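Read through the structure below, which is laid out as structure tokens, and then see the notes.
One protein chain omitted, others in place.
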Amino acid sequence: MSQVMKVEIQRYRPELDKEPFWQSYDVPYTKEMSVLEALAYIKDELDPTLSYRWSCRMAICGSCGMMVNGVPKLGCKTFLRDYPQGMKIEALANFPIERDLVVDMSDFIAKLEAIKPYIIRETEQTPEDGCSIQTPKEMEQYRQFSMCINCGLCYAACPQYGLNDKFMGPAALALLHRYNNDTRDEGKEERMAFLNAHEGAWGCTFVGYCSDVCPKKVDPAAAIQLGKVDSAKDYVIAMLKPGE
Amino acid sequence: MSKRKPYVRKMGSTWWTKNNFHTMYIVRELSSLVILAYSVILLFGLNALRGGEAAFDAWFAGLTNPLAIVFHVITLLWTLYHATTWFSLAPKAANLWIGEKRVADNVITGSLYAVLGGVTVIGLLIAFVL
Partner (left out) sequence: MKRSNEPVFWGLFGAGGMVAALLTPVLILITGILAPMGAVDFSFARVDAFASNILGGLIIWAAVSFPLWLSLHRLYHCLHDFGVHAGNGVKAAFYGAAALGTVAAAYLLLF
């Protein structure tokens, strides 16, 4: 037995509209239906002009981030049954809207790239050098932060990024922490300037919403606070050894 | 020619009213209003104390005003709210390990509540007994 839900979607068609507007669709649904499937129904059956991003449908590609009743969500991991009062869907907050639910994430991607999110070695290792062994404790220092799927929900949750997009933001700082705390990495010095800046860890006021909305249970807020501790130590060392 | 025309949404100054999590963040941050006021009241009290008995009694008379007591009840509740948020977030800023095991978040939070309880009991003992 299927029910019908009124789904309101914020539309924006750059060639026609000055600003976004709300449009309402009646979507028949069963209890298994995700928001992503509802959007597919709308596009296939009701309105082919609707634009949205998606790929894997299983919460790993990070493409279908959107605001559902004002909360950042992955469309594929959010179900209509949990919104008996109806739902209002709009493009992921804090990013420029390209069209309908599609946002421009290039600033976010640039920030992820900037912090050098890869293992840096002073001398290249070859397979002949063997494995890089880590203890469970060493691995725990970064493991959860490596689960990030770059969906951008934490940026939509972060008022500091919304207020000032110079701020590096949760995912980039969590990734920075992830590589700085990997025993295989030797590139910490190249990343500290990002962490130490006003736009780095110090732009965070510990709202904590980034960790709350993360669909992969990564805790960027924790990474940033631990980053502040790292940066504070670095600050003291720089004071003791000026000119270095 | 590109038809791109990205639309940037403005946050304004009332963004924190639109999401419960953000509202509670601002409630947490604004606890500093009463915490600041209480520090200033103590500082005035300290100044009055150094001004002698008459000055101190005048300062203390101000505290007995019913409005002052209401203010202090609000201050106490709001400061306790600060404490609960502080304790629940503290584990995120601490990466404590005992041997090969990370100290669990609820151990850190629980210890902070225990310290608050201990300090409160000692404070009341000093006020009532000593």
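A and B are the chain letters, set down in written order, and residue numbers restart from 1 in every chain.
As a convention for this text, a residue touches a chain if its C-beta (ideal position, glycine included) is under 8 Å from a C-beta of that chain, and two chains touch if they have at least 3 such contacts.
Because the structure is a prediction, the values reported are computed rather than measured.
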Residues on chain A that touch the omitted chain in the whole complex? 159, 163-164, 193-194, 196-200, 202, 205, 228, 231-232, 235-236, 238
Considering the entire assembly, which residues of chain B contact the chain that has been omitted? 11-13, 16, 26, 29-30, 32-33, 35-36, 38-43, 45-47, 49-50, 53, 56-57, 60, 63-64, 68-69, 71-73, 75-76, 79-80, 82-83, 86-87, 112, 115-116, 119-120, 123-124, 127-128
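Please note the rule applied: only the chains that are shown with their structure count from here on.
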So, what's the distance in Å between the C-alpha centres of chain B and chain A? 30
Residue numbers of chain A touching chain B in their complex, please. 12, 14-15, 19-20, 70-71, 93-94, 96-98, 104, 135-137, 140-141, 157, 159, 162-163, 205-209, 211-212, 219, 221-222, 225-226, 228-229
Interfacial residue positions of chain B with respect to chain A in the complex: 3-9, 11, 15-16, 18-19, 21-22, 25, 29, 89, 91-93, 95, 97, 100, 102
